[in-house]
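Just below is one structure, and these are the notes that go with it.
Note that this complex is displayed minus one protein chain, with the remaining chains in position.
So that you can tell them apart, the chains are marked A, B and C in the order they are listed, and the count of residues begins at 1 in each.
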Amino acid sequence: MLYFENDYSHGCHPHVLKRLADTNLIPAAGYGEDEFSQRARKLIRAACSAPNADVFFISGGTQTNAVAIGGLLRPWEGVVSPVSGHIGVHEAGAVEFTGHKVLPLPGRFGKLAPADLLGYLSGFYADPNRDHMVFPGMVYISHPTEYGTLYSLRELEDISDICKSFHIPLYMDGARLAYALAADTDVTLPHIARLCDVFYIGGTKCGALCGEALVFPKGAPEHFGTVTKQRGAMLAKGRLCGVQFEALFENGLYFEIGSSAVALALRIKEGLRSRGFELFMDSPTNQQFPIFKNALLERLADRLTYSFWQPLGGDSSVVRLATSWATAPEDVEELFKVLDNCRGEV
Amino acid sequence: MLYFENDYSHGCHPHVLKRLADTNLIPAAGYGEDEFSQRARKLIRAACSAPNADVFFISGGTQTNAVAIGGLLRPWEGVVSPVSGHIGVHEAGAVEFTGHKVLPLPGRFGKLAPADLLGYLSGFYADPNRDHMVFPGMVYISHPTEYGTLYSLRELEDISDICKSFHIPLYMDGARLAYALAADTDVTLPHIARLCDVFYIGGTKCGALCGEALVFPKGAPEHFGTVTKQRGAMLAKGRLCGVQFEALFENGLYFEIGSSAVALALRIKEGLRSRGFELFMDSPTNQQFPIFKNALLERLADRLTYSFWQPLGGDSSVVRLATSWATAPEDVEELFKVLDNCRGEV
Amino acid sequence: MLYFENDYSHGCHPHVLKRLADTNLIPAAGYGEDEFSQRARKLIRAACSAPNADVFFISGGTQTNAVAIGGLLRPWEGVVSPVSGHIGVHEAGAVEFTGHKVLPLPGRFGKLAPADLLGYLSGFYADPNRDHMVFPGMVYISHPTEYGTLYSLRELEDISDICKSFHIPLYMDGARLAYALAADTDVTLPHIARLCDVFYIGGTKCGALCGEALVFPKGAPEHFGTVTKQRGAMLAKGRLCGVQFEALFENGLYFEIGSSAVALALRIKEGLRSRGFELFMDSPTNQQFPIFKNALLERLADRLTYSFWQPLGGDSSVVRLATSWATAPEDVEELFKVLDNCRGEV
Partner (left out) sequence: MLYFENDYSHGCHPHVLKRLADTNLIPAAGYGEDEFSQRARKLIRAACSAPNADVFFISGGTQTNAVAIGGLLRPWEGVVSPVSGHIGVHEAGAVEFTGHKVLPLPGRFGKLAPADLLGYLSGFYADPNRDHMVFPGMVYISHPTEYGTLYSLRELEDISDICKSFHIPLYMDGARLAYALAADTDVTLPHIARLCDVFYIGGTKCGALCGEALVFPKGAPEHFGTVTKQRGAMLAKGRLCGVQFEALFENGLYFEIGSSAVALALRIKEGLRSRGFELFMDSPTNQQFPIFKNALLERLADRLTYSFWQPLGGDSSVVRLATSWATAPEDVEELFKVLDNCRGEV
């Protein structure tokens, strides 16, 4: 069976595992005060060119989003998100559970257009009834988006400028940030640290066993550690995340993981196109969204794992193929063979 | 430096680490549907003699408590807890964050007395103003307690009977359950599964890198998986907990870890007593609470890590010494030497 | 100045005031257990043909919605609402504050189309990722809607049938229910009580000083009184609402208030049309939505109060004119005069 279902189906990158093994018997402080977490924070600050950044390690993405958003919003505020944002769809209402509304704006293959954001915010403050409404208190974007798409530097700057002019923080969900940084893009980690007020560097979907690094480039709000504890987001063995993020950032491993997966994903994109398959949209990252005939999908069922994305009407569907550190070049070749064979059979 | 500060200062038990390494490249389903989690659930069901149990793996203890309590209580209910219960003191208000009150009852070295519980519940239902009050909707106990003490089977049965007669579930926080099961006690895991409606088997403090197994012996309430997702308690790589709990339960490792740590803790207790040190109370598990002169503590500072528990007035304090899978018999011998030397210096 | 801004700008209907005065010195029990509230409940049960109904009196509409929705939803559920529903727009996130998501569906001048509801619910249960999403746990509709429009009996029956088939309650926000019942409609209060699981009969906007009657036609869920207390929705002097609702329902006053206001609103509609003014949409109730030139609105500013609804682009806007028990036929004549004069001046 070929695995292209997602980027979290295997354990962790071998180097991460090795570091866990190497450090296993070293005693350390709890709750993120350990030496590994401290070194990982330094490495992340350096990678972000953000020497004053505060970094919190949290076990998973939904939790990171809920703590960051719920912990920063004030009681009368909600978070603006493109309608397809993960927080508004596949997190089971985690933000609302913290008492705050997700304010949906139109999205374009996962992206929030600066003009849509500006129009909404201007309209809100022009509305004489706004005191009876949820105030926009933060902007949420994901990068890459749920569709694998990316913001350009210009777009990020525009969104950041709009947020600044309305005095609301910009938050980036970087569950798959490694793949964004490795893509053909003009956006770097220091750009993100400069333009966002808070963002997270995803570990779980980028080679770690678990863990996300929540970064406040200009420093965290007071008592944020207690807020993470209150919301169940502080691991007693904080070293588990510390060791892994140290491994991911000490020799550029995080970027290598991204590069390898993106290169293979682009090879898949090219191979699909050359075989005449249509792509739902153009993704520059590790997730590709081909349109397959349903008959073909039936044939593929026991040879390939993929994620079903959406029916297209007629006899076709969109599926998602994802690569990761665990994807080998041979897997891509095998994918093409399987596709060629199965298509022949249909 | 000697480490007796807590039972989560090292990585994980070597066998757990080996299993993580051995399974690292095997692809698996996400969100706890993987084969490792499924096998771990079977092993836990068997160990509990609870063939219909539902088991959820969650990354940490505070989160497990908050999800179990907040997810089960109905809007008008709170959770009864001895005043020293972890949920009421050192979880930063995690239960209240879910909208529910912790209803404190007196505790006796961490334990809830059945008579106190019965008195409170009877009094509540006799109070004509009870409709303006928070209803007791669950009882929380920890086993071992925060003081390392244990309930006897008779006490557990009494508490369970009281809960049943008032139609409220009994929940046990088993953050350190391995040490309870290994102590000189008449309470077994099947007893716990029979007497509690829900409990958790702690991993983080009992040899795992992270993870707790939340067990509903008679089956979980509907949609509980969605509730864990909503509260950030569902790991994408659920395999991380699955593999570890499979390792902990496949050959009795969980019980061995407990036995080893408790044996060394009792050796410490005996050694302390034989040296004339007083113990704050009598703990049968892996946490011991000696009373040391403050002058002695100063001497110990750079040779031994311990947890400061409470000042006693005068010139003494209570400290906690904890053992774990990572404690070696030599560490105990060394502890005695250090104590003997430092006491000589005072 | 002519007052057509809303239906809550005056005190209460004179008969309601008289009853408050007449009963003022009669002592009564607190928290809704008083004789007035008990009689009001009986009158409401009779008017609804729902002899087993439970009725709670709550001081305002947002609070009633939040208590009814937040009190009934289970943790994993949200409430489905047409996108223009009051709970999703002008209640400042009151539902989200209770921890639950408002799930928006398209609306047609405030109304939820049965086909849209069915499509959404069917789609939800066909989605393999639904366990990571907010479950639809209730359907919210307003009647009249925020646009003054009404559901037909057939539409209500269809929505009710869909809810039943998905086992979720149907909730109706009746902030202006008096005007719905008085309109040219085939929907009666007993129909509503038969088709909804819970609804409220608005007092504040229908002639009372304050207060809404939340009705559970088949009986309330257990401990709902405690839930209202917990959420600040239980008045100590429950008699304040009891007396008013007794007055509103003892001799058909509630229906008279509706009839009078609707008759005058229809006279306004006719008068506007005959003068060549366009209406944004066709409302059969006490709110009318004419389209006025902005230049005309400037002229009207110091002679007439209205609610600004929305700009239409170009040089026109939609405004809302509302009638109530306090509107006299002469006010309508005067409105026409003012319009004729001001239009002449433009």
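Note that in this section a contact is a pair of C-beta atoms (placed from the backbone, for glycine too) under 8 Å apart; a residue touches a chain by one contact, two chains touch by 3 or more.
Since we're looking at a predicted model, the values are computed, not measured.
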| item | value |
| --- | --- |
| Contacts of the hidden chain among displayed chains | A, B, C |
| From B:30, B:99 or B:271, residue that would touch the chain that is not displayed | B:99 |
| Among C:47, C:163 or C:234, residue touching the chain not depicted | C:234 |
| Listed residues C:54, C:77 or C:91, member touching the removed chain | C:91 |
| Touch with the omitted chain, as defined above, among C:12, C:141, C:170 or C:247 | C:12 |
| Residue of A:23, A:37, A:59 or A:230 in touch with the missing chain, whole complex considered | A:230 |
| Touching residues (missing chain, whole complex) on chain C | 1, 3, 6, 8-12, 14, 17, 20-21, 23-30, 59-64, 66-67, 91-94, 97, 204-205, 209-210, 226-227, 229-237, 239-240, 305, 326 |
| Residue numbers in chain B that touch the chain omitted from display | 75-76, 78, 89-93, 96-102, 104, 128-129, 131-134, 308 |
| Touch residues of chain A, complete complex, unshown partner | 31, 70-71, 74-76, 99, 131-135, 223, 225-227, 229-230 |
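One rule holds for everything that comes next: only the chains that are shown with their structure count from here on.
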| item | value |
| --- | --- |
| Interchain centroid distance [CA atoms averaged], chain B/chain C, Å | 51 |
| Length of the line joining the C-alpha centres of chain A and chain C, rounded to whole Å | 42 |
| Chain B residues counted as touching two or more neighbouring chains | 226-227, 229-230 |
